[in-house]
Every structure is written in structure tokens, then in C-alpha cells.
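Yeah, one chain of the complex is gone here, protein chain that is, but the others are all in their spots.
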Amino acid sequence: MSLAAAGPPLCRRCVASAALLLAAVAASFAYLELPLGELFGGRAVSDMARFVARFFPPDLSPPFLAKVGWAALETLAISLLGTLLAALAGAVLALPAAGRWGSAARLVARLVLNGLRSVPELVWATLMVLAAGLGPFAGVLALAAHTAGVLGRLFGEALENVPPAAERSLREAGAGSLVSFAYATLPLVSPQWLAYGLYRWEMNIRMAAILGFVGAGGLGTLLYYELSLFHEAQASTVIIAMLLLSALVDLASAWLRADRPGRRL
Amino acid sequence: MAAAATAFALHGVDVVHRNGHRALEGLTLAVRHGERVALVGPSGAGKTTLLRLLGLSLAPADGRFEMFGSDPWRARAGELRRLRSRIGHLHQNPPIPPRQRVVHAVLAGRLGQWPWWRSLASLLMPVDCQGAAAELARLDMAGRLFERCDRLSGGQLQRVALARVLYQRPQLLLADEPVAAMDPALAELTVRLLNAEASRRGVTLVASMHAVELALRHFERVIGVRGGRLLFDLPADRVAPGRLDALYESDPVGASTRPAQARQPSPTLQPCAVVSCR
Partner (left out) sequence: MNPQRDPAALSRLGWTIAALVMLWPVLVITRFELATLFEAGNLATIGRFLAGFWPPETSHDFLTLLARATVETLAMATAGIALAWLLALPMAFALTRSLSPAYLAGRRIRPLGAAMRALVRALLLILRGVPELVWALVFVRVFGLGPAAGVLALGVTYGGMLGKVYAEILESADQRPVRALLEAGCGRLPALAYGLVPGCAQELVSYTVYRWECAVRASVVMGFVGAGGLGQLMDQSMKMLNGGEVATILATFLALVLSADAISARLRGELS
């Protein structure tokens, strides 16, 4: 193809996709019938400013701070327990998903993992609130269900990439399958499994903070409650707590990763 | 030959791989308890297949095969596992996870004999440090019991693997090219150690060897395999150079029909040259 021929069609394609994009955006705004004038007009700005002003100053009275602290602790606990349970379930599901128990078990395990993974945490939370009632326990189960799907898939992939020689040599010496796995394959995959688990825990801390919107405990419950009563000062304290928690997690994970050069992810 | 003294016996055994390749043909062979046997032969001759057959990883397609006086492939699963736990394996590359500590790597030798709960408990709290330490001490590795395996050199790791297989207290010890990756001095040392430990404990030893000269020097009995068949089976001091020439004689037609193996030919050629010089 000559250069001259290659030039214009490419540009036509650029223009076409740009137009398509613009049309999609315009259609989106039009379909939603967003009150753009109301959102960005002068009155909206002053309304918004007044609304934002109501969030300040945040409520820093000791009793409320204690309440927020407890909710933050609850959030941490939900994320920790949810991730732990997910890691356990993920490990159990990863064994068949890596094809260790035959191809039928592999297919079933992958189907289960995909199902667990594709339903978002918040949807799991609404289901779990039905099953376990309002409160942090439902949050734990919701996080565990979604994360088990994610971790199971990652764990299974790690398992598939491990050289089988170590485990085979133990099987050849008469060891059982569980024991051979624990002595040969587990030490090979455990650093990777641990890294995946920590990474998911980090994400789950943030997620646990908002699961409360559907009644699954933690900071989210508090925020939902205060906002529905139009207690903006209290809500702003909770939002600040969320920001702080998220920043702390960032710092901790950066520190952990810098501290251990061998741990990649 | 008294039946009680026989470690294993093969009578007209064929092994056919899944791809249809006939790796062993009509093999007849008996080895008594406590014998030390070297398997020699060119790459692709069937040495590894024979070792896997003896290790009860492969079942024979045809013929009679007896291990410790019973047919392993007629035994039930539990019995097969018990038979396997009496057989030790030494590999060219020690199959030990790098992050495992030496103590667990050695204790892993007896996983086939321990109940599962004892094996798992040992991971938390090593159950027989003394036993593992004793095996390591014999191999000049006394102080390394609680080190991680990735801190050891290749030769040390090989000795950990040897300590593991000795700790297993097997009645039959199989070694597939145990020294192929070592420099000559270390290879000599390891083969001597292997034979010394085997004869001290009365363990039957079967090792495939690329270095023919080493095999002749340290083993009692040498078996030549080629193209899946037994070429000779002689005491080490009666293996004539002509036999070895025939064993390693290059055979382009035969070589091309055999499956290619990712091994360097030099270790086989070099001892061959040494032997024919004598």
C-alpha cells in the first residue's frame, strides 16, 4: 500500500470514531434528560455551595468520634474476616479449578468461581442481608463470596504454573495427596497466594466501607444513617474517616511492598 | 537364587508409552536384596523408563513383574502406597521447594510411612529433628538443619535430597542420573557416598549413569540397555571395553527413530573414549 493511500482513510476513520464518540456522549446526556441548566446554572452553584457548607465543620465531639472509630474498626474486621474466609474457600476451589481432580471437576469449579466473581460485592451484600440479617456478618459473607471467586481463580492460575516435580516425587514415595500438596506444592505457591490475598484485602477494606449502604455494617451504615437524617456535620466526619482509612491502607501497602523486594505484585 | 532374597524380578516385561512408543521390550532381570546395580546405555535407551517401572510409576504392558515378592499392579491402592513407601528416589535435580527448610525437606522422606495428621503436624513442629539431624551429620551437613533450602549450594541441596531418601529407610533406592549435573570431583564424591550408604544399610541400589567409568568403579553389577532391550548384565569387573563400544555405537537410523531427548551427548561420549583407550 502506498503512503498516500494509507493517509486519508486512517484520518477518515479517526473522524468517524470521534463523531461516533461524540454522538454516544450526546445521546447519553439526552437519554438521561439531565437538567444540565439546573446542575450548572448560577443558582445551582450557590445551592451547591450552601449544601457543601453544611458539611463544615465536621462533628469532632468525642462521643461521635468514638462511634466513628468503632465503625472503622468494624469495617476493618469485616474486610479481614471476609478476605480470610475468601482465601480459605478460594484455596479449596482452586484445587479442582487447576485441574487436579479431573476435567469435570475443573469445569464445575471454574463455573462456580466465575459465578461468585461476576456478581458485585454490593449485590452479594443485598442477598446476604436477606440470609443473615442486617449487620456486619452479612458484609463478611458478601465480601467472602465475591473475593472467593477472584482469589480462587488467581490461586488456581498460580497452581497451574507450579512445576509438578516436587509433588510427584513425594507421591512416588507413597505419600498421600493432601500431604504431598502440603509439603511440595504449598511452599511453592504460598508467596504468590499471600501476595494475592493481601492485595485483595487492601481492596476489600475500601469496599467494606461502603457495604453498609445496603445494611451490611461498618462505616457505610453510619454514613447512610446520618445522611438520611440530614446530619451533614456527622456525615462529613464519617467521610473523613473513610479517606483516612483509605490513605492508611495506601501507606501500609506501599510500606509492605517496599519492605519486601522479593514480593512482587 | 532364593526367592526370599530377591528384591524385584522382571520376566519378559514390555513397557509401552501412551504415544505408542515401545520403550522396553522383553526385559528379564532379577536383583537380590542389597545389590548395587548401575544402568548404562545411550540416551533414549530406556533407562529412565526402567527406573519409572521399578518406582511403580509405570505399569508394564506385558510380562511378569514382582516387587518385594508381590505383583504391585494387582495390589489394592493402600498396598501400592505401602510398596511405594519402601522405594526411595534420587533425582538429578532435587525436587525440593526452595523456600522449604532443610528439616522439612529431610523429614518428607517418611511421609509415605506416617499417618497424614502426623505429617501435617510436623510442618508446624518438626516431629523428628534428631533423626533428620543424624542423617545430615553423616553427609557433613550437621549445622544446616534449620536453614532454608534456597540458601544452599547445588551440591549441598543434592546432599539434602540424599539425606531425605536415606531418612526414608527404603529397601530399594532408585537414582536417575544422580550426578549428571555435577562437576567430576563432586560426582565422584556423591557416587561413592551413595554406594557407601547403600551398602552400609543393605539397601538395594539401582542407578542410571551417564559416566560409565564411574559406574564401573563403584557399582557391583552393570546392566547395559539399548533400544529398550537388555544388552548385557555383568559384574562390573567383567564388563569388557568391546561391550561398551557396542552399547554406545552410533546408529543413525536407530537414533532418528527414537524420541529425541533434551540431553547433551558429551557425557556419554567422553567416558566411552576413556574406556576404549584402556
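The first chain written gets the first letter, and so on, giving A and B; residue counts start at 1 in each chain.
Following the convention adopted for this analysis, contacts are C-beta pairs under 8 Å (C-beta built on N, C-alpha and C of every residue); 3 or more make two chains touch, one makes a residue touch a chain.
Owing to the predicted nature of the structure, the values given are computational and were not obtained by experimental measurement.
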Which residue of A:Val123, A:Leu198 or A:Ala233 touches the chain not shown here: A:Val123
Contacting the left-out chain in the complete assembly, out of A:Leu81, A:Ala145, A:Ala175 or A:Val189: A:Leu81
Contacting the left-out chain in the complete assembly, out of A:Pro136, A:Gly156, A:Gly174 or A:Pro187: A:Pro136
Absent-chain interface as seen on chain B, which is shown: 101, 103, 124-126, 129-130, 133, 142-143, 145-146
In chain A, positions touching the absent partner: 24-25, 27-29, 31-32, 34-35, 39, 47-48, 51, 73-74, 77-78, 80-81, 118-120, 122-123, 126-127, 130-133, 135-137, 139-140, 206, 209-210, 213-214, 217, 223-224, 227, 230, 235, 239, 242-243, 246-247
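The rule we apply is simple: only the chains that are shown with their structure count from here on.
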Whole-Å separation of chain centres (CA-atom averages), chain A against chain B: 50
Residue ranges of chain B touching chain A (in the complex, touch as defined): 55-57, 81-89, 91, 93, 95-97, 99-100, 104, 108-109, 111-113, 116, 119-120, 123, 168, 170
Chain B contact footprint on chain A (complex, rising order): 165-166, 168-176, 178-180, 182-185, 187-188, 190-191
